[in-house]
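Data first, discussion second: the structure below is written as structure tokens.
The complex appears here without one of its protein chains, the remainder shown in place.
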Amino acid sequence: MSEITLNIIRIWAGLFIILSFVSVNAIVLVYLERKVAGHIQRRPGPFEVGPHGILQPFADAVKLLGKQLITPCYADAILYWAAPILSFAPVAVCFLPIPAGPDTRVMDINVGVILILAFSGLNVLALCLAGWGSQNKWSLLGAARNIAQSVGYEIPLLLSVMPILMLTGSLDLNTITQNQGVWPWEWYVFKQPLAFIIFFVCALAETNRAPFDLPEAESELTAGFHTEYSGMGFGLFFMSEYTYMIVVCSMTALLFLGGWQGPLAPGWWWFVPKVYGLLLIMMWIRWTFPRVRFDQLLNVSWKWLIPASLLNLLATALVISLCS
Amino acid sequence: MSLIGNDILAGKGDFYSRNFQPTPREDTLILNMGPQHPSTHGVLRVMLEIDGEYIIRAEPVIGYVHRMQEKMGERLDYNQYLPNMARVDYLHPLAWNWAFVGAAEKLMGMQVPERAEYIRIITCELNRISSHLLWWGTYLLDLGAFTPILYAFADREKLADILQRITGSRLTFSLYQIGGCKADMDDRFIRETKEFIEYMRSRFPMYKDLVTDNLILRKRVEGIGGITREECRKYGASGPVVRASGIDYDVRRAEPYSVYDRFEFDCPVYEDGDALARYLVRMQEMEQSLKIIEQALKQLPDGEIMAPKVPKKPKPPAGEVYHAVEGGRGKVGVCLISDGSPVPYRVKLRSPSYSNLSLFPSIAGGTLLADAISILGSLDLIVPEIDR
Partner (left out) sequence: MLLKVKKTLAGLWSLIVGLKITGHNFCSPQLTVHYPREEVTNLDGFNGHVELVPSPKDPMLPKCIACGACARNCPSQCISLDFEKIEPAAQEGEDSESGGKKKKSQKKVTRFTLNFNYCSLCGLCVRSCPVGSLRFSSDVYLAGFDPQEFRIDLLERMRGQIATQGEKD
């Protein structure tokens, strides 16, 4: 077998593994979110379906799969159905360069950071199509808000990743992880705390999580851009939201928290708890704070995050050039 | 592909959509914050004309929950009508109870025994706390915080337990009768109320830390929806809405009824008139209610709870009377016209939310959509009360 065929088989197998990992994670996260929400609110959360409600996400999945796929009367069917597919499809690509362990990676690519950031930007287009294609003014408002929000928060996201790239000198996620040491104080979060905070806030905004969840503001816009979706259309949006959460949390863990590095034995057993720890913090934040108003959201990005990340970048560049 | 909505409105739609005269601009969207919306508290429809996110005009459409309460007042006799008064505003039913019963007692010239007055005050103030707690929870739910409502409901459960033992229900309380109260307070009620006062006082700092001082909430609520004194007077608004705009009008002070003049309590008044002022007024009103309950429990006299010789079928003499009380939302009034028969001739219910809602179109112009939600929430509307 030639090299190319082996590679193709490897990538296909990897995609299959990724998709199953993504589905399992979506199921786990749905359950976790509802349990965390319940306990913060001093109530049990799902409890009936299976012991302690473990089978609840399966029940949800069966329900979503079993519903009728309705296209609203005046909706543009092509755009309407392209949107959920476009929202979920790039996710698989985003997982390709993520190294869960020292040798556990589907694709050996040396521009991993750019690949992930580029493909997660496709989500904006998906939501825009969803809002416009639904022929619903509320969806349109949600989509418009989402575009402005995503565009506004891409910039600080990229600017806060830059210092890490400058420190490492490479775009390869494996190299970035290897450059961080084994012990927690050697991780980049202590060298670049401001970048970490900015990256995390932008990650919350990019994945439309509270307090930045205006595009799908449940109490203002009656579900925003996914008002008209039911059944698996909504299911795809739902899954893509949780999967993007995993992608950005993995990015944060790799860039700032040392990825698969850990005290005794580096491996995926350090990576997964870090990712889940960050996910729990995201959920914690969601259930605590009210929503930020739209113009305040943009103000935070333009007046606070972009200047802060620019200053951080300049300071890092100065320190690096002084030290070398 | 044009936005179908505007074309539909031109030809079809319902009466209100057809007669909504938008401003002669080409680039605005006409949107229906429809009868089904998570943030209009109840079945309220607001027709909006928006330009991007800014609201140009807003027009509320009411009547989706009209239940003919006033008509039922012409058909049922005085005692049979009392459960209706609990359902008009299901959050502060004891205020509506009191308004109706007080009106009938005024007509009949009946003096209610002292113990009954104290029971009425204690239960009405407990109900006020419960109403404000629910307002707080749902206001924050509108703003996107999903947890404080459940904390508020945990406190409301305690209140529901206390009031359940005396009234028999957990939501639509109906305790007052013409001439007094239906049931008396026992020692367990007094003890539980005292415990509740302590418990509630320990919860307020948590609410302050979690919500009132929260940066995001402050940004959503400060400076939003300023209402001037003139606008309040123009629309006849009352309650925390006007007290947040600088008008010191509280029915318990301005037209004292029952024995409220024996208690020392403040009516918080703020000058700003924005949503934050309305928020703070209600939070402080809860604390003042606790103060009133404490004083009332100390001064509680013994005695009867019903006036002597109250007929089973009250027949007030012919006449017209108006009685107003301070409800959680404002001035709750009942105008009762009797013609000497066991059934009233006319029951007119003056609901505070109706007048408060009339403020909304004049202050909604030029605000963002998210701010409009915040303003509607801070006005504390109960739509069944608006539609009766």
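A and B are the chain letters, set down in written order, and residue numbers restart from 1 in every chain.
Convention: a contact is a pair of C-beta atoms (placed from the backbone, for glycine too) under 8 Å apart; a residue touches a chain by one contact, two chains touch by 3 or more.
Everything quoted here is computed from the prediction, not taken from an experiment.
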| item | value |
| --- | --- |
| Omitted-chain contact residue, chosen from B:51, B:213, B:266 or B:339 | B:213 |
| Touching the absent chain when the full complex is considered, from B:165, B:194, B:233 or B:346 | B:165 |
| Touch with the omitted chain, as defined above, among B:79, B:295 or B:358 | B:79 |
| Where the missing chain touches chain B, by residue | 76, 79-84, 87, 147, 151, 154, 157, 161, 164-166, 168-170, 174, 182, 206, 209-211, 213-216, 218, 312 |
| Hidden partner chain, residues of chain A it touches | 36, 39-44, 47, 284-285, 287-289 |
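The rule we apply is simple: only the chains that are shown with their structure count from here on.
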| item | value |
| --- | --- |
| Chain A and chain B, separation of their C-alpha mean positions in angstrom | 43 |
| In the complex with chain B, residue positions of chain A that touch it | 37, 40-43, 74, 76, 135, 137-138, 140-141, 144-145, 210-211, 213-214, 217-220, 222, 286-296 |
| Chain B residues within the chain A interface of the complex | 1, 3-5, 29, 31, 36-39, 52-53, 140-147, 150-151, 154, 210, 214, 216-217, 219-220, 368-371, 373 |
